[in-house]
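Let's turn to subunit A:
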Amino acid sequence: MTDAPLLVEGLFAGYGRAPILKDVSLTVAAGERHVVIGPNGAGKTTFFRALCGELIPSAGRILFEGRDVTRLGGFRRVRAGMGRSFQVARIFADMTPAENVVVALEAGEVSNGTAGWRFATAPKPALRLEAERILTDLGLAARGDEPASILSHGDKKRLELAMMLALKPRLLLLDEPTAGMASADRMSAVRLVDRIVRETGATLILTEHDMDVVFHLGTRISVLHYGEIVATDTPEGVRNNSFVKEIYLGRGGHHA
Partner candidate 1 sequence: MVADLPTLLFNALVWGMATFLVAAGLTMIFGILHVLNFSHGGFFMIGAYVAHSLTNWSAAMANIWGFLAASVLAGAVIGIVGLVVDRAVFRRLAHVDGAYVLVATYALLLVCNGFVKLVWGLNVVSASPPPELFEVSFLGNLVLPHYSIFVVVAGVVVFLALEWLINMTSVGRLIQAIAIDPWMARLLGVNVGLIYSATVVIGFALAGLAGGLLVANQSLSPDLAGIFIIQAFGVVIVGGMGSIRGAFLAAILLGLVDSFGTALLPQMPGVLFFVALAAILLIRPRGLIASGRLS
Partner candidate 2 sequence: LSADPRIGVGQTNEPIRLGVVTPLSGPQEFIGSFVKNGAEVAVDLINKAGGVRGRPLALEFRDEKANPAAATTVARELLGMGINLQFGTIASTVALAYGPLMQAENGVNLTCGAGSEKINHENYSPHVFRIGDGTYRMRAQARMMAEKFPDVTSWTGIIPDHEYGRTVWAIYVDGLLEFYPKITGKQPQIVDPIIVPYGSGDYRNFITQAARTPARGIVNATYGGDAATFFQQARPFGLFNNRILMDAANEFIVANALKTQVPKHWTGTHWYYAANSSPVSKTFYEAYVAKTGQKMPMGWAGEAQAAVAAYAAAIAKTGSTETKAIIEALKGLTFDTVTGSRTIRAEDNQAIKDLEMIQIEPDAGSDVGFKVSDYVKIPGAGVIEPATPGKAMVLRKPS
Partner candidate 3 sequence: MLEIDKLDAFYGDSHILHAVSLTIAAGEGVALLGRNGAGKSTLLKALMDAGPRTRGTIRFDGVDLTGEPTHRRARRGIALVPEDRRIFPHVSVLENLELARHACPPGVTPPTPQEVAAQFSLLPPILERRGDRLSGGQQQMVAVGRGLMARPRLLMLDEPAEGLAPVIVEDMAREISAVRRRENLALLVTEQNIDFARACTDRLLIIDSGAIVFSGDWRTFDATPDLEARYLAV
């Protein structure tokens, strides 16, 4: 049980006094791709923020690989091996894409104590090569000196992913990773995430409103409703759950 990458027990969290999340418990097994869905305002983002340390829960526990991280600050959770993307991609807009990844790599080295002392100001050549490799891998071949701010919407999301991967996280938290993407872009993003997860063996938790994405990517799905998990099941099971249909999916005529 302790070897589960993520274990959430009786979590209560909210803003001010009234809790939004009420007694949320969840176990995510290694290599699982867990999607959290639910109606607007159900508490998905709140849940996410609690998981990554942006919001300190009022009760309950979060165990990451058996270690209690409930009260750990955000950056410490990252150092422990959790990676997180934002609903609106956050990158260092004034830096080049390569610099973005190098900063992430260096932060990773500092986190795990392998950074060492360095007099030269330029990043270690090994890191530069590594950054280039990651960028090419994600289809973001280095674009010279141009700042990342000129990247298109989709490329920014990709770059953010690249920065996350640079840290080699064992648990990935993605909040609506394809929101605002054109539908074709969306599927290529799905394929990318799919590949990454396969290659790195990381565990994945994401929220998403796009059912194509949900059902393509998810191996397990939890449904959040008024701050409570009302169902956790396989994609098939969720799709056929009549309560979920009623509160969330609707007639779903055009969804896969």
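For anyone wondering why these and not others, all candidates are chains of the complex that A comes from, given by their letters.
The rule we apply is simple: contacts are C-beta pairs under 8 Å (C-beta built on N, C-alpha and C of every residue); 3 or more make two chains touch, one makes a residue touch a chain; residues count from 1.
Quick caveat: nothing in here was measured; it's all calculated off a predicted structure.
Enquirer: Considering only this complex, which of 1, 2 or 3 touches subunit A?
Expert: Candidate touching the shown chain: 3.
Enquirer: Using the touch rule from the top, collect the residues of subunit A that touch candidate 3 in their complex.
Expert: That would be residues 15, 37-45, 87, 152-154, 176, 179-186, 188, 209, 211, 246-255 of subunit A.
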